[in-house]
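Shown here: the complex without one of its protein chains, the others still in place.
Then we have subunit A:
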Amino acid sequence: MLLNHTLRLARLDLALLTRNRMAFFTTIAFPLLLGCVALLLKDGFVSGVSSGLYILTGMLALIGFFVTFMHLTTVFTVRREELVLKRMRGSVLSEAAIFGGSGLACTVIYVLQVAAIITLGMVALGGHMPRNIPLLFLGVVLGSVMFVPMAAALSGFTKSGESAQITVLPAMLVLATTSQASFPLAGMPDIVQRVAGALPLSPVVDVIRIGYFGQDFTQAAPHPAVSFAESWVAAGPRLLLIAAWIVVGVLIARKHFRWEPRSS
C-alpha cells in the first residue's frame, strides 16, 4: 500500500510539474542551465582537476538544491495554504507516502538531470564516465532524500509559494558558497573549512566528486586516486554525514512542518 501510494503520488507530482511554469523552470530548465555554466570554463585546472569538470561535478550537487529543496519548499507551502495537505492527511495516504511521493518525483528528475549533465560533460568537456557510478548516484539520491525533510521544515516558516523563493535564498547562498561546488576553500582558515565541510551540501559534493573522478576529495589537493573499492571507504564518512543531516532534517520537520495554513 505504501509503495503503491508513493508511486502514484510521484507520478502525480511529475504530471503537475509540466503544468506549472515556475516549477518547470526550477526543476528542469534552471538546473540544466547551471550545468551549462561548466562549459564556459573549459580551460585550466582547479584543485588538481579540469576546471570545467570541477564545476560540472559541483553543479551536479548544487542542482539537487533547486530540484528538490527549493521546489519542495514551494510545493509543501502552496499545498498547505491551498488545503491540499489537509485533504491528503485526511485520506488513506500515510505521511510517509505524502513526503515519499513528492521526494521520489524530485529524485527521479534529479537523477535524469545528473545523467544528462554528465553526458554533456563527456561531449563538450572531454569528460569521462564516472569511475564509480553507483557511488555517484548514491550521493545524488541521498542528497535528494536529505533535502525532502529540510524542505518540509522550511515550508513551516514560509507564508506562501511566492515567499518560498525568498526563504530559500539564505540557505542557497550559504550552501553554494561553502560546499566547494564552484570553488575550493583550500585558502580559507582551517576552522572555516571544517565548518563548511560539515554543512549539508558539502558531503554531497564530495561523494559525487569521489564517484566521478575516482579521487579522494576528502583529502587536500592533489586528491589521491582511489580504486573502486577504496572510493567507498573514502566516501563512507561523508555518506554518514549525509545520513546524519537526514535525521536532523526529519527532527526539524517534525517540529516545524505544518499541515494546515499558517492562518488557521
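Here are some notes:
Convention: contacts are C-beta pairs under 8 Å (C-beta built on N, C-alpha and C of every residue); 3 or more make two chains touch, one makes a residue touch a chain; residues count from 1.
Simple rule for what comes next: contacts and distances are computed from a predicted model.
This complex has a chain not shown, and the name its UniProt record holds, of "Cysteine desulfurase", "Menaquinol:cytochrome c reductase cytochrome b subunit", "ABC-type polar-amino-acid transporter" or "ABC-2 type transport system ATP-binding protein", is "ABC-2 type transport system ATP-binding protein". For the chain missing from the display, the contacting residue among A:R87, A:H128, A:R194 or A:R262 is A:R87, taking the whole complex into account.
Listed for subunit A, the residues touching the missing chain in the whole complex are 4-5, 8-9, 12, 15-16, 19-20, 82-84, 86-87, 89-94, 259-260.
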